[in-house]
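Apart from one protein chain that is not included, each protein chain of the complex appears where it belongs.
Naming follows writing order (A, B and C), and every chain is counted from residue 1.
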Amino acid sequence: MSRFSEPQHPDFQRLNASIGFDRRLWPQDIAQSQAHARMLAARGIISEADGDALIKGLQAVALELAEERFPFDPGDEDIHMAIERRLTEIAGPVGGRLHTARSRNDQVVTDLAMFTREAAVAAGAAIAEAMGALLKRACEHAATAMPGYTHLQRAQPVYLGHHLLAYFWMLERDRRRFAYARREAGRLPLGAGAMAGVNFDTDRAMLAAELGFEQVAPNSIDAVSGRDFLLDFLGAAATCATHLSRLGAELVLWSSSEFGFCTLPDSWSSGSSIMPQKKNPDAAELLRGKAPRVVAHLTALHGVIHALPLTYNKDLQEDKEHLFDAADTLQLCLAAASGMIAGAAFDEQRMREAASDELIAATDIADLLVKLGMPFREAHGVVAGLVRTALDSGRALSELTAEELAAQSELLGAHQGEFREVLSSSSWLESKISEGGTSTARLAEQLTRAEQALDEDPFG
Amino acid sequence: MSRFSEPQHPDFQRLNASIGFDRRLWPQDIAQSQAHARMLAARGIISEADGDALIKGLQAVALELAEERFPFDPGDEDIHMAIERRLTEIAGPVGGRLHTARSRNDQVVTDLAMFTREAAVAAGAAIAEAMGALLKRACEHAATAMPGYTHLQRAQPVYLGHHLLAYFWMLERDRRRFAYARREAGRLPLGAGAMAGVNFDTDRAMLAAELGFEQVAPNSIDAVSGRDFLLDFLGAAATCATHLSRLGAELVLWSSSEFGFCTLPDSWSSGSSIMPQKKNPDAAELLRGKAPRVVAHLTALHGVIHALPLTYNKDLQEDKEHLFDAADTLQLCLAAASGMIAGAAFDEQRMREAASDELIAATDIADLLVKLGMPFREAHGVVAGLVRTALDSGRALSELTAEELAAQSELLGAHQGEFREVLSSSSWLESKISEGGTSTARLAEQLTRAEQALDEDPFG
Amino acid sequence: MSRFSEPQHPDFQRLNASIGFDRRLWPQDIAQSQAHARMLAARGIISEADGDALIKGLQAVALELAEERFPFDPGDEDIHMAIERRLTEIAGPVGGRLHTARSRNDQVVTDLAMFTREAAVAAGAAIAEAMGALLKRACEHAATAMPGYTHLQRAQPVYLGHHLLAYFWMLERDRRRFAYARREAGRLPLGAGAMAGVNFDTDRAMLAAELGFEQVAPNSIDAVSGRDFLLDFLGAAATCATHLSRLGAELVLWSSSEFGFCTLPDSWSSGSSIMPQKKNPDAAELLRGKAPRVVAHLTALHGVIHALPLTYNKDLQEDKEHLFDAADTLQLCLAAASGMIAGAAFDEQRMREAASDELIAATDIADLLVKLGMPFREAHGVVAGLVRTALDSGRALSELTAEELAAQSELLGAHQGEFREVLSSSSWLESKISEGGTSTARLAEQLTRAEQALDEDPFG
Partner (left out) sequence: MSRFSEPQHPDFQRLNASIGFDRRLWPQDIAQSQAHARMLAARGIISEADGDALIKGLQAVALELAEERFPFDPGDEDIHMAIERRLTEIAGPVGGRLHTARSRNDQVVTDLAMFTREAAVAAGAAIAEAMGALLKRACEHAATAMPGYTHLQRAQPVYLGHHLLAYFWMLERDRRRFAYARREAGRLPLGAGAMAGVNFDTDRAMLAAELGFEQVAPNSIDAVSGRDFLLDFLGAAATCATHLSRLGAELVLWSSSEFGFCTLPDSWSSGSSIMPQKKNPDAAELLRGKAPRVVAHLTALHGVIHALPLTYNKDLQEDKEHLFDAADTLQLCLAAASGMIAGAAFDEQRMREAASDELIAATDIADLLVKLGMPFREAHGVVAGLVRTALDSGRALSELTAEELAAQSELLGAHQGEFREVLSSSSWLESKISEGGTSTARLAEQLTRAEQALDEDPFG
């Protein structure tokens, strides 16, 4: 008999049911339930025979689910009820014992924590693959000069390998974020019951060990109310997606006729329905365009939790779709990033030409003056004057006359040889000798450091 | 022959394909294509015979889709290509003529605009239903006293009908927002081609008239790049969802044992898997919990459009899922709101008792003093003193002695009769005689105004 | 005497006080209070003499505020209390009568609505200025060819004037959004009191007329609880800011060495602290970078209102800073857009060269084949084959041999003359003859339509 006298409204069922999306939690739910049954039997809360029957029955249910022949029922509101219903059909009334010392509140959040921990590991692996692709291309292009940009203006030349490694390090931090998120989801909620604990002296440490959790959640109320471990995961995903959006934006830019720095692989590009000549960087654009979606999942969950009184409230059902879509989206984006990086053809000549733009040696002229004893600010002004004189007359810096140089600065007038040497030299890149800089020796150091970082496992 | 030498990577196809979600645009796509074929024939761009063949072929395709027997192909990237492919299978090579003078860029955004306009009308209708439900209950409860709250503290008594109408007016504005969104989507993009217009002198006015658009988009670049009409729709949806979240929050509150103001219908409530006595206001909680999801769709689309160079970029494919889910979610939420409002049982006695809390007559005491000539600020202080005296001694205001009254204010001491009358009177509600106030006469006015507002059609 | 026995904690005062930001509402507050005093006297709720004293006193307070010599007091929690305190200092005890028949709840939201309506008009004017700047430059460049882009790939040539007008139309819609927001803020909240109406038969219609509101808010509860008019304003601001972010992004792109399409005015550019040659498009970058800030204000306010029970809650104090910063930010961004558009120097030669890229005539070749009788899809395939043949052999389309053409399509082999004419012709732009297309005649039509649109006043 039910407490209710009226059936649920069909629209309410559509609003309320989560089976459409939570069914993918079945592997976690089966594993959790089997561990729970084992624990109940070990504690004598149910008999050994009942425990065995439950575990075996769950195995049969799992097989049906794995083979996609599980008979879903229109009345299955969520995957947890569906599995329990089917378990009882298969194993008989003993199925009803499975929910002893457990509530849907702690059951659901435990499934979620398990899923999150696995998704974090999967994200970490996909990130590592992208890191590997970047490192490989960085090694190949350790000597390919290109312009470095600030404000999308050519600023100083760098090696392409150095530029690619910038993304490597972003991803390296993102991987660590997922490791952090995994750790934060490491306190087992199972055993909290509806919210106050349960009426049995269960063995939660045994459950934690079986299910791979590091600890037991210390407070039953917090265990069923808290979703901040999902915020950690979504935060990691959002930051990673935002990083990938920068990579995507640069690949789009570099693939344009105007930049012409790279050609993306055909296998990651599209044509146009109307313009037969077009080769469009769709995958790179989607890297860029997917980030707001992932960030929105993060903010939506913040919104769901906002101002929510303890303990469990139905609003929290709004956690799963955000989690699932963020995990899936990021996984695809990382695959796209790896594929495009691995397959991109860089036009070294075009990059090199762009890097040899004389104007971008200007800082080095200023530094020459500093080395000759002029304070930096004064040197900066002198060179700015040179640049303006050159631009106003449509000439290159190297075309300025001795008089023009001396007019800007006597010191410069007296060191014209060094001035012209800096301009003509191909060594602008090599002058960046500070740690972390682009010079060949420093880049080699960095490549080594990156190899080590790739091998470190933050999930360990 | 294709411009490409390599097949697409499977992960790219998964990332790139939109068929999984854009298939629901088929009715718009068929209608658009039929109008397009008719126009092409009318302009002599294709022959009458070809036009007829296309229209008939599209009809056959539509039937397959409507009857869910359309043979989707693994290679169908989106619904537009799927329909064109199938059209060519059915109608023969003439199918290839359909894309004359059209690009996927203007085709897609036209489908979207059509969908948006219909979704806005649907949202408007669902809102009107909820407004009707609120108005009906407001009429029933035009004389049911309840406490009005500020800061969730009892502040002044109001009639429940007055309170319910507050939601009516929020929704009335939301309906107008959808009408605005519909209007803003009323400039036909079709005919913009890929982005520059097309090489044929098409008749866009004819297309607009056939497809129910008010105008033709004046600029082909803007037509394929712009998605602000979606921001308008999502903005309307977000505001409406946020309003519903307030209603949901109040229904949750009122259903608690502590408030006890209402009982939600069983058909919109859930039980607990572990606590047999529970009747949970799940639908009201989801009203509350769904708003951040809709708001997130709005912000995600802002993020997608952010900093996007003109014209069409693949990032814009990230518009559809946000639109669809926002429209669907809101539709369900409005149904839930209507259902709960229509079915809620209000506990009039409980509300009335809470409304007769003597403390909430305090403002009226102050106003009595004002009418007796005391400046409001001084009166406010006098009454605050009375309240403190009463609370400190654990008594009600009406239990204060004549001396205590006079100690706070001589004027009050001299008008104790009126003081006690205000406290004992059941007329606190009736004293709110200003326009829009809660007194019976004003509420009657408001109910009339609401009836008129409900009948007005902002979509007209 | 106060109801409280303990003073407020200093941290609470810092958290709670709004004087730091709401002081800018003083002009609205004064105007509102003067209208209120006039109404109170007209209705006989206060005497004529008191009414005059209040109005005169408020005038004196306004003068102090305007001349920045208003003596703020550490105890002033908000501007409303500060003004009333000062009024009482200046006008004597009569100042205490001003708050008759009014509460801070309706007072605050009325100030806000007044501010919003004025800010909407100001935004509309700044938008119109930017529209004017775009229109002027579009007229100047009605014949300047440039490449149109899809996916940031050169797609089809367009006139720069056509491209600039795309932004014109975005802004035209944004202006209408602000007009809508202004209208939605047009129902006067004043008179709602704390939330239930007031104990006096006030004349709200008189107040509405004096303060320029179209109507009176019909429900006192809704009047003090609702902030959706702010969501409308912030929504308009967010959409406009997102549009400007696209303009900013394009100006950054066009200012790069690689594109070289335009030079921004020195007056809207910055130098570098270290690289003397740099001229950075800081203003364009900030156009791009400010949009997320404005969007965040919108979502923050949604968050504040989310799940908030009626009526006024202190959370709503979190509306003002979002409103003020959004209004100010947008105003600056619009000034920057106008300034940069007006002052940008477009490099016509560079644009023209980029537009004459032969590959972007490919769609026109396909359309040639369509006109010769080939279905579009087949023609698309033929041209894709040509493009691949050309790219694979490093040649231009016009360098393909007769045999190569015939190999792709007999029809093409038979019409080589027309093929070469399309490629050599400078008329690709002029073939876009559909309404809204880029051809000279259509662009002229559009410029006329834009002029008319600029002159229309959606606020009327």
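The rule we apply is simple: a contact is a pair of C-beta atoms (placed from the backbone, for glycine too) under 8 Å apart; a residue touches a chain by one contact, two chains touch by 3 or more.
The structure presented is a predicted model; accordingly, all values stated were derived computationally and were not measured.
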Selected from A:89, A:118 or A:222 as touching the chain missing from the view: A:222
Contact with the hidden chain (one of C:99, C:163 or C:415): C:99
Residue among B:280, B:311 or B:409 that touches the chain left out of view: B:280
Interface with the unshown chain - residue positions in chain A: 1-5, 84, 88, 93-101, 105, 148-152, 155-158, 162-163, 165-170, 173-174, 176-177, 180, 184, 191-202, 204-205, 216-226, 228, 231-232, 235, 238-239, 242-243, 245-246, 248-250, 253, 288, 291-292, 295, 298-299, 302-303, 305-314, 363-364, 367, 370, 375-378, 381-382, 384-385, 387-388, 391, 408, 429, 431-439, 442, 446, 449-450
Positions on chain B contacted by the hidden chain, ascending: 149-156, 252-253, 255-259, 271-282, 285, 299, 302-303, 306-307, 354, 357, 359-360, 362-363, 365-366, 380-384, 386-387
On chain C, residues whose C-beta touches the chain left out of the figure: 2-9, 11-12, 14-16, 80-81, 99, 102-105, 193-194, 252, 265-283, 285-286, 288-293, 295-297, 299-304, 306, 313-318, 322, 332-333, 335-336, 339
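In the analysis below, only the chains that are shown with their structure count from here on.
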Euclidean distance of C-alpha centroids - chain B vs chain C, Å: 23
Chain A residues counted as touching two or more neighbouring chains: 252, 271-282, 285, 299, 302-303, 306
